[in-house]
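The complex appears here without one of its protein chains, the remainder shown in place.
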Amino acid sequence: MKLLYFAWVRQKVGLAEEEIGLPEDVRDVAGLVAFLATRSPGHAAAFADPRQIRAAVNQDFAKPDQAVAAGDEVAFFPPVTGG
Amino acid sequence: MKLLYFAWVRQKVGLAEEEIGLPEDVRDVAGLVAFLATRSPGHAAAFADPRQIRAAVNQDFAKPDQAVAAGDEVAFFPPVTGG
Amino acid sequence: MAGPDIRVQEAPFDLGAESAALSQGRTDIGGLASFVGLCRADDGLAALVLEHYPGMTERALEKIAAEAWARWPLTGCTVIHRVGRLVPGAPIVLVLTASAHRAAALEACAFLIDWLKTSAPFWKREEFADGRERWVEAKASDDAAAARWASGA
Partner (left out) sequence: MAGPDIRVQEAPFDLGAESAALSQGRTDIGGLASFVGLCRADDGLAALVLEHYPGMTERALEKIAAEAWARWPLTGCTVIHRVGRLVPGAPIVLVLTASAHRAAALEACAFLIDWLKTSAPFWKREEFADGRERWVEAKASDDAAAARWASGA
């Protein structure tokens, strides 16, 4: 699975992107967030408050209960502030 | 009194402006319209339907009951269509 | 900027130049909204001839712009309305509003163009390719658009 991080999520994780093997028991965005929070102190800091995190699966905004699969591109970021 | 005409009011009257002596019994815009309608066939055509006419007294939009005096500049025109 | 900049002129205007004039060298503007009204070639229109009431027209525009200036926290406001003979494709009117905040700029711009349509002494005559002429009639929809603002919408 390809993971992308943006804004302060990227800064806290310390990576702009990474490839991971998706654990069998991770089925949705919320589960992926919980799993990622255990990967490193940086990940833990980035995902400490899941309410601050937004996600996109294959470049579409995704809710916490959206399903994820091994071939997906999943991105995590703060609420957007364009315009 | 200085009178100004615009758009089709000007075309029907056949004048862009004229100076008139204000009859004593003409006290407001509606009275002035009724008086002007008697001045010439052109005036009569222009002022045939007072509902189609708008007025300004001293360059402010004016209602039919607005008072007019000899020194005023009074303009007549159709509803505006700018923008 | 001391207040709104109002012009009634025959000459064309330049949106880019007017917008730059409002924003150049400033760092307090968050949003710049503009509206340009253009002459359409409906029904074989050859030209629009715009007539105005010199003196009163400028006063009416100043008054409308001063009202927008009082109602929204604007940092700049330019209104240019052309008169004379305009061919299809030609720009007729420019409204440009600047503010620290986007909503103020957008609302003031819409307010100004709605009021210009109903409250400024301009008259449009249409000249058609076949020689016909017709004075444009005021639209009830324009009155309704302007009235929205009066009711505080």
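Labels for the chains are A, B and C, by order of writing; each one numbers its residues from 1.
Everything that follows uses one rule, which is that a contact is a pair of C-beta atoms (placed from the backbone, for glycine too) under 8 Å apart; a residue touches a chain by one contact, two chains touch by 3 or more.
In this text, all values refer to a predicted model and were calculated from it rather than measured experimentally.
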(Q) Among the chains present in the display, which ones are touched by the chain that isn't there? (A) A, C
Q: Determine and list the chain A residues touching the chain excluded from the picture.
A: 4, 6-8, 56, 59-61, 75, 77-83
Q.
Give me the chain C residues in contact with the hidden chain, please.
A. 14-17, 19, 23, 25-41, 88-89, 100, 102-103, 105-106, 109-110, 113, 145
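We take it that only the chains that are shown with their structure count from here on.
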**Q.** Residues of chain A touching at least two other chains
**A.** none
